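Pasting in a structure now, in structure tokens, and then I'll have a few things to ask.
What you see is the complex with one protein chain gone and the rest in place.
Letters A and B mark the chains in the order given here, with residues in each chain numbered from 1 onward.
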Amino acid sequence: MKLSKLAIDLGLEHLGGDISISAVAPVQEAGVEHLSFVTAKKYLSKIENIGALIVPPDLANEAVIESKPRLLSTVPSLDVARAAKLLGQEYLTFSGIHPKACVDQTATIGDGVAIGPGAVIGAGVVVGDNTVIQPGVVIYDRCEIGARCIIKANAVIGGEGFGYELDNCRLESITHFGIVRIADDVHIGSGTAIDRARFGATVVGSGTRIDNMVHIAHNVQIGRSCIIVAQVGISGSCIIEDGVVMAGQVGCVPHITIGAGARIGASTGVISDVPAGITWTGWFGQPHRKAMADVVAVRKLPDFMKKVQAFMKKFEE
Amino acid sequence: MKLSKLAIDLGLEHLGGDISISAVAPVQEAGVEHLSFVTAKKYLSKIENIGALIVPPDLANEAVIESKPRLLSTVPSLDVARAAKLLGQEYLTFSGIHPKACVDQTATIGDGVAIGPGAVIGAGVVVGDNTVIQPGVVIYDRCEIGARCIIKANAVIGGEGFGYELDNCRLESITHFGIVRIADDVHIGSGTAIDRARFGATVVGSGTRIDNMVHIAHNVQIGRSCIIVAQVGISGSCIIEDGVVMAGQVGCVPHITIGAGARIGASTGVISDVPAGITWTGWFGQPHRKAMADVVAVRKLPDFMKKVQAFMKKFEE
Partner (left out) sequence: MKLSKLAIDLGLEHLGGDISISAVAPVQEAGVEHLSFVTAKKYLSKIENIGALIVPPDLANEAVIESKPRLLSTVPSLDVARAAKLLGQEYLTFSGIHPKACVDQTATIGDGVAIGPGAVIGAGVVVGDNTVIQPGVVIYDRCEIGARCIIKANAVIGGEGFGYELDNCRLESITHFGIVRIADDVHIGSGTAIDRARFGATVVGSGTRIDNMVHIAHNVQIGRSCIIVAQVGISGSCIIEDGVVMAGQVGCVPHITIGAGARIGASTGVISDVPAGITWTGWFGQPHRKAMADVVAVRKLPDFMKKVQAFMKKFEE
């Protein structure tokens, strides 16, 4: 594709000559037919053999760059990704429904949807336009998936929630009649499982990004633009408001609410509601500053105890 | 199905008229052709448009209910689930062996077993009657699965245990000749992995319920009617006795025993045997009451240290 065509499609200003671009490549690997990007002066020494560059406006007129065909962008790392897409640089590309997928005939599949081999789509499922469902993904009956979602390999959407009642000393399963409803532009990681609701829906809001091996239990409500890192576990009926960030391996007990924009540190055990906007950490979660003060105090504790015991002994003598 | 037929099949007392029921639905969504259930007076205001109800005996003669066709049950949430099953409300329903499953011809598959697309059943595997093996489940050679089990999507039963010996500075795998033996009425969550034993069997007792993404290592012995919540990890050769409850993200070091009926709090690290019947918590697990006392003390520690230091300074002057 011509660089000039890419410039138009990306809506970026084009300086220097026009060349044919075969692919996007990192600075370290790029050659004369590649488009790459640079965001800091220190990388300018490495661009000699690169065909074209995406650069921020403040680098656009550096001497070494002036000889290059180049596009100006305020977000080079994103525009390079968009360029890659336009150039067809995709992974595990497939289009339409793969013959080794298994899609129920009552499912409603949007335009431009790609469903990989081994994926299973249940009865009455709705999948929005341009969503990608990767290999081995299982989506249970009646779940709703928005547009432009990416559901990565071996994720499971809509499995039965984990709930039991004792009946005559036997554990009886509580049937979960509900579904999972995924809004637009959601990404869901490999091996992640989102259970369906007892009634109604387990919900993931638009633009939210979920990493690998995250467990989301029945009836959880997750807001928009949240970031949920790998191996997080969210128990039943939790409410995660918009813009929450949960670092890796966080666990939440059932029925708690995490306020909008809160940030939960890695491996935190969330055992109570979390106020909006706060940073929260600790094995037994609390405000970050307090949790760190406790950690520091505990590390001093063995020495402190010795000192105090010596003091008390002296004064009691 | 007629409500009167459901009453007979469920063994419940039937009051009021008889109507045709198309499906079970939650109170919020139920209409004239639905069966729903109510367990508390506060929900009675919402039942006006609902065809029929399952109610506990103490609500059966409330004024607003007396106009409704109704079934009496001491466990409405369970009987509504049983009704749903009778009405054919299932998820990812399939019967028999799906043509996209892969079942070894030497496996023994019971009556009424359903095996989903993409499932793989190895040589010599035995699957009991009416067990459901969902899509993408892999069961290795010679494993034994009981009757009425549910193994959810992408679970892996009988993979090789994780064990190595050093031989001339190289890690050599220890071959695991054993199997996994799952008793009757066991549920196993999505993405859960249960490794086969070195010799003999890794065992899960009857009626035990295992949530998503649980790791159960080689030679673990799990008793009957245990509840093991998502993302728990149980190391090799642990013994989990009957009726143990393990909350989410618990981890157990190898070779420990958790006594019957013990309850392990979320994210607890179990690093020693746990007595029967006790509640056990803590990053470094101990009895719950003691663990909570420690947490409270640590939260007071920074202030306490300041106070004691001021005191000591004053008295040393």
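We adopt the following convention: a contact is a pair of C-beta atoms (placed from the backbone, for glycine too) under 8 Å apart; a residue touches a chain by one contact, two chains touch by 3 or more.
Since we're looking at a predicted model, the values are computed, not measured.
*Asks:* Which of these, B:148, B:215 or B:288, touches the one chain of the complex that we don't see?
*Replies:* Considering the complete complex, B:215 is the one touching the chain left out.
*Asks:* Given the contact definition stated above, which residue among A:190, A:221 or A:286 touches the chain not shown here?
*Replies:* Among A:190, A:221 or A:286, only A:190 touches the chain that is not shown.
*Asks:* Which chain A residues touch the hidden chain?
*Replies:* Chain A touches the missing chain through residues 24-26, 28-29, 75, 77-78, 80-81, 84-85, 89, 91-93, 98, 100, 116-118, 134-136, 150, 152-154, 187, 189-191, 207, 209, 211-213, 225, 227, 229-231, 248-249, 266-267, 283, 295, 298-299, 301-302, 305, 308, 312, 315-316.
*Asks:* What does the interface between chain B and the hidden chain look like in terms of residue numbers?
*Replies:* 100, 102, 118, 120, 122-123, 136, 138, 140-142, 154, 156, 158-160, 162, 164-165, 167, 170-175, 177-178, 191, 193, 195-196, 199-200, 213, 215, 217, 231, 233, 235, 249, 251, 253, 269, 271, 283-284, 286, 290, 293-294, 296-298, 300-301, 304, 307-308, 311, 315
Just so it is clear, only the chains that are shown with their structure count from here on.
*Asks:* Go ahead and align chain A to its copy chain B using Cα positions, then give the rotation in degrees, nearest 5.
*Replies:* 120
*Asks:* How many angstrom between the C-alpha centroids of chain B and chain A?
*Replies:* 27
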